[in-house]
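Excluded from the complex is one protein chain; the other protein chains are retained at their positions.
Take a look at chain A:
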Amino acid sequence: MTFIPLYFALPLAAAFIIPILGKIAKSVVWIFVTLVSFVLFILALYGVAVMQQIPMVVYKMGNWPPPLGIVMAFDSFSAFMVLVISILVFAGSLFSWRYMSHYTGQWKYYTLYMLITAGMMGVSITGDLFNMFVFLEIAAISSYALVAFGVDAEELEASFKYMVMGEIGGLTFLLAIALLYAKTSTLNLADISNTLQAMGQTPFFWTVLGMMLFAFSIKAAFVPFHSWLPDAHPAAPAPISSLLSGIFIKVLGMYTTARIVFNVFGLSRDTAPAFFNVLLGIGLLSIAFAGITALSQRDYKRLLGYSSVSQVGYIMLGFGIGNYYGVAGAIFYILAHALAKGLLFFTSGSVVNATGTRDLSKLAGLGERMSTTAWSFRIGGLSLIGLPPLVGFFAKYFIILGALKGGFLWLAIIAIGLSVVTLGYLLKIENNVFMKKGRTEASKAPFTMRIAMVFLVVLIVLLGIGFQQVFDFVVGPAAHALLRGIEYANLVFGSVAVGF
């Protein structure tokens, strides 16, 4: 009687049913995928509801008790990530139908789509280090294939570049796991946490942590390891760009970093201020460098790719601040950026679908002809900049509140100041594509694409207006789960009796 394994078992099973379905009835595949992602969305909501009553649900694979077998540790932070993943996967599957209709081999696309979902879900809920690596690789390998899905010269090149960078990250993570296993003789996150606490902060401790931070920085595309992202994300089909930029880099980079740093290594700003200052530095460097580079881009999706690198910096900033509001702000920002950037990549897909180009200088005057797309872009963009009643504002607000409470006045000022850069590069798209007078040949976006965009727009507005509820029920508990620190281990070993 448990729902935890369903999060990754359902898409994994779907991924292997799709090839059979694709042989029998091609038209059913899309409906099947949408149905599965909708069920995942409902399950994710149920998971959030369950987390209101108990701090953690532990699922033991094959009924082996925690230190021996693999466990799935599902707490509020996992529930939050699962919810955000399922929102974007659902919207992406709606968007995929018409967007992918001119590609061949669609069932391959949907198989990979479900595999990447399974991988991300698995990373978010696993309580085992090696299991995390396996899911991470499932997600990563599917993403390499999806980036190259169009098999044009540029897409292949982007995919190879991404693969080289991504695999260096993945293998460094594996090396760190090997070293950690050699020292602790366990792979269970909770057990590792206990052993590390007993060992103290030795040079070994910092070496392994540094290797993991390096690996996750590549996966999350922090400056200076960002060079693959502005190539890879634009090369993928638009629903995949939206999924990759919206949530993929955050699950593989941010979630893993936060989980390892706070819950496994048990660090907090009080015990390791220097380390958290490094996180702050990484965040600031990404925000500034990628934001300014984005200003000079001439490709719609490439500009959004640089924007992602820049925005992810804000999340790291929040984690680096390290107090309750900072961490909660970072988690809120994961949600806000996922919705906004997912939406912006959808609009890019809609424009590419209608006009066949993403060169900003060739596009003009689409604001009237594609009004849904244009207004989605505006609302998504405003949320990204942080305009009040939209969800992006509150995310930024909590990060800045955290900075002020933590005594980083200068950081708050820089964070607000760099929002101007965000405004700058988004205005560039707005001016060129939607406002500028001109006549680019374009038709209205197909119905399902508009539904997908409107779905995200509604979420951005509603979650912004109801931010208090979002904060109380979803984001706040997730921040508490992280700041619980090494209590995580006790919960994993203790809550075995819970009957879920």
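Basically, contacts are C-beta pairs under 8 Å (C-beta built on N, C-alpha and C of every residue); 3 or more make two chains touch, one makes a residue touch a chain; residues count from 1.
To be clear about the criterion, contacts and distances are computed from a predicted model.
Think of the chain that is not pictured: of "Cation:proton antiporter", "3-isopropylmalate dehydratase large subunit", "Glycine betaine/proline transport system permease protein" or "Peptide ABC transporter ATP-binding protein", UniProt labels it "Cation:proton antiporter". Remark: the omitted chain is touched by one listed residue; of A:114, A:132 or A:163 this is A:163. Touch with the chain that is not drawn comes from one residue among A:56, A:91, A:114 or A:141, which is A:141. When the omitted chain is restored, the residue from A:75, A:191 or A:231 that touches it is A:231. The omitted chain makes contact with just one of the residues A:13, A:61, A:174 or A:483: A:174.
From the options A:58, A:187 or A:391, the residue with contact to the unseen chain in the full assembly is A:187.
Counting over the whole complex, chain A has residues 130, 134, 137, 141, 144-145, 148, 151, 153-154, 156-161, 163-164, 167-168, 170-171, 174-175, 177-178, 181-182, 185, 187, 227, 230-231, 293 touching the chain that is not drawn.
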